[in-house]
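Let's turn to chain A:
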Amino acid sequence: MTNEQLKQEILRISNVNVTKCMKCGKCTASCPAYDEMEYHPHQFVSMVNNGDIQPLLNSESIYRCLSCFACMERCPRGVEPAKLVEAVRLMAVRKQGANRMKAEDVPCMLDENTPGQLLVSAFRKYSK
Partner candidate 1 sequence: MQRIGVFVCWCGSNIAGTVDVHAVAEALKNESGVVFSTDYQYMCSQAGQDIIKNAIAEHKLTGIVVCSCSPRMHEATFRKTAAAAGLNPYMVEIANIREQCSWVHKDMLSGTEKAVILGRAAIAKVHLNAPLTPGQSPVAKRALVIGGGIAGIQTALDIADAGFPVDIVETKPTIGGKMAQLDKTFPTLDCAACILTPKMVDAAQNELIKIYSYSEVSQVSGYVGNFDVTIKRRARYVKEDLCTGCGLCTEKCPQKKVPNEFNLGMDNRRAIYIPFAQAVPKIATIDPDYCTMLKTGKCGICSKVCTAGAIDYTAKDEYITEKYGAIVVATGYNPISMEKFDEFAYSQSKDVITSLEFERLTNAAGPTAGKLLRPSDGEHPHKIVFVQCVGSRCDSCAEKGKEYCSKICCMYTAKHAMLTRDKYPDTEVYVFYIDVRTPGKAFDEFYRRAVEEYGVHYVKGMVGKVVPQGKKLMVQASDLIDGKQLHIDADLVVLAAAIEPDKSARPLATMLTASMDTNDFFTEAHPKLRPVESPTAGVFLSGACQGPKDIPETVSQASAAAAKVIGLLCKDHLTGNPCVASANEMLCSGCSQCANVCPYGAITYSEKEFRMPNRTTLMRRVASVNPAVCQGCGACTVACPSGAMDLNGFKNNQIMAEVDAICRN
Partner candidate 2 sequence: MSELKQEYKPLIVAFCCNWCSYAGADLAGSNRLAYPADVKIIRVPCSCRVNPMFILRAFQRGADGVILCGCHPGDCHYTTGNYYTRRRMSMLFSMLDYLGIERERTRVEWVSAAEGAKFAATMNDFAKKVASLGPNKRLEDLRCKP
């Protein structure tokens, strides 16, 4: 896919209007996973707008987003960067054999208190 096609695909999945962004950086200022991310919420907005999807697809950042929606809530422009992260991650894991998490990984993540909610959520986020 060309950059433009990738961009359109992300915009279709996420239904985000990236042109609304005024580049204030409040999303990135709000992000609790900042330190673990290579690309930060405001960069997702700008890179999607520029069609630079490939680096995002290859980045660990898409698995570090907590989906806590802080960036969405605080964006003064209603841009919703979290939806872009989700869209890029889905584009990555929807590929055949690209599941991030496999059933055999589970036992080593468990301890006696691990709630089922964690596993269900993680599988939903990381696998298809």
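Basis for inclusion: all candidates are chains of the complex that A comes from, given by their letters.
Everything below uses one rule, namely that a contact is a pair of C-beta atoms (placed from the backbone, for glycine too) under 8 Å apart; a residue touches a chain by one contact, two chains touch by 3 or more; residues count from 1.
Predicted model only: the values in this text are computed from it and were never measured.
The contact partner of chain A in this complex, picked from the candidates 1 or 2, is 1.
Across the complex, chain A meets candidate 1 through its residues 20, 22-31, 34-35, 40, 42, 70, 74-79.
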